[in-house]
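One structure follows; several queries about it will come next.
Every protein chain but one is kept in place in this view of the complex.
Showing chain A:
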Amino acid sequence: MWQFFHKLGSPKWFFGIATRFMPWLLAIGIILLLAGLVWGLAFAPKDYLQGNSYRIIFIHVPTAFLAQSIYIMMASAAVVTLVWRMKLADVFVKTVAPVGLVFTFLSLFTGAVWGKPTWGTWWVWDARLTSMLILLFLYGGAIALDRAINDEKSAARAVAVLVLVGVVNIPIIKYSVEWWNTLHQPATFKLTEKPSMPVEMWVPLLLSVLGLYLLFGWLACLRMKTEIVMREQKTRWVRELVMAGRG
């Protein structure tokens, strides 16, 4: 266990393991996402109330899932940065923040597109929507702070503090639809209950959520590898890697 933990701190070890896992993440992710999307968009039954417009759920929910999960992952990595000063945690927070920003934007955007036919408006200032907008700002703030500080280590630790402070927003997003009467419908998936939609709807949704998670894993590995190579460019193993790639 501890040996694994120590290995995780080594960028070189991570580089090797990531290279080995990445094709699998990519392949399975694409298959699941495509299966979920094709099934959901083309074959799943129509919603009796919303007709075909509900089908955007197969994109909206996975992106919203990722938007929140990425922040939680960043916060966990931030704890690791502050407590154990692990290099890989710094790299993770830094490289994943823009991805989280994009997913948050996508979920807001698809939500707006979905809101127009069902609620009759692009945007309402409702608790769930507002708290997701705050999440977007938090991602933006973390990225801005990271760019503003030149020293890598200080930047990582400052961003870690900021990310941890912003964690208060996550439960607010999660429970906003239960605490307040909002337009937004309650959570689609819960661990403890059966989904309130028919099997033909939630299975493709689950597939696309899982597929997007795997694709995020692939993208995170790719971005982390790039960042590692840039940071460790003066070390021997990176030079050997680059020379081998050239030859």
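Going forward, a contact is a pair of C-beta atoms (placed from the backbone, for glycine too) under 8 Å apart; a residue touches a chain by one contact, two chains touch by 3 or more; residues count from 1.
Note that contacts and distances are computed from a predicted model.
Per its UniProt entry, the chain excluded from the display bears the name "Heme exporter protein B", taken from "Carbamoyl phosphate synthase large chain", "Heme exporter protein B", "Glutamyl-tRNA(Gln) amidotransferase subunit A" or "Pyridine nucleotide-disulfide oxidoreductase". If you put the hidden chain back, the residue from A:Gly115, A:Gly166, A:Pro204 or A:Gly217 that touches it is A:Gly166.
Between the chain not shown and the residues A:Leu145, A:Ile170 or A:Leu183, the one that touches is A:Leu145. Contact residues of chain A toward the unshown chain are 82, 130, 134, 137-138, 140-141, 144-145, 148-149, 151, 154, 157-158, 161-162, 164-166, 168-169, 172.
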